[in-house]
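Only a single protein chain was left out; the remaining protein chains are all shown in position.
Up next is chain A:
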């Protein structure tokens, strides 16, 4: 009985889904000649560069380490350029010690930021200089203010940006350096495509029009300390991408460095387990000889 019901139920589900298949096939039949292009291609589908070019950082891979000088340069770029619009709310000033700054330097950096506070005399909301235990303050008092200042687009928090996009730091680097004029081919192929007046053409951004104006516009926009590489746009962009890789996962290098001893131990233990298994099971074979 169960089998008859089973067969009926199976046929019901299979025929239903095949019916959906046939209806779908009928709907697309007129365009079967160009299979795969059921809708008009959109400009942002054709010209969007889905895969950012590779970006090689010292922290990459299972043996990666932080390039502290690069992280400090990247922090400088964040502080002098990005911080004007973007918050970094999951990073505390004390975390900067991991970039090689000493306690005194961290104190100075923190004091350079104004964080929300309370006036001890009146209890009114005010601001005070930051302390190492504070987190990076948002450049805007609230989301409404952020929208008002940016044509209704809220600049996203950057703490986790390198983990929140496909490609990670390579994507950030691609966006920062992907601005430019609309290509002639795009204008010819899609005459209707227009970057809105509040947007900026960027081939790595999914809609091709990003609200953020090009943040890195000139060589030397940030002046690096003596002995550091020349602050070209490419260099500044790479440095800040490396810095955001660190803010997204400050424990990344500790993670891979923990991994090796763990795997080494497990490999050793597994070899022992294999030998133990072999020895235990060997007891089953001599039994044959005894009986023989």
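Quick notes on this one:
Note that a residue touches a chain if its C-beta (ideal position, glycine included) is under 8 Å from a C-beta of that chain, and two chains touch if they have at least 3 such contacts; residues count from 1.
Keep in mind that, in the parts below, contacts and distances are computed from a predicted model.
This complex has a chain not shown, and the name its UniProt record holds, of "ABC-2 type transport system ATP-binding protein", "Cytochrome b", "ABC transporter permease" or "NADH-quinone oxidoreductase subunit H", is "Cytochrome b". From the options A:183, A:196, A:220 or A:259, the residue with contact to the chain not on display is A:259.
Although one chain is not shown, part of chain A still touches it, namely residues 2-3, 6-7, 9-11, 13-21, 23-25, 28, 35-36, 38, 62, 90, 95, 156, 159-160, 163-166, 206, 248-251, 254-256, 258-259, 262-263, 266-267, 269-270, 273-274, 276-277, 280-281, 284, 288, 291-292.
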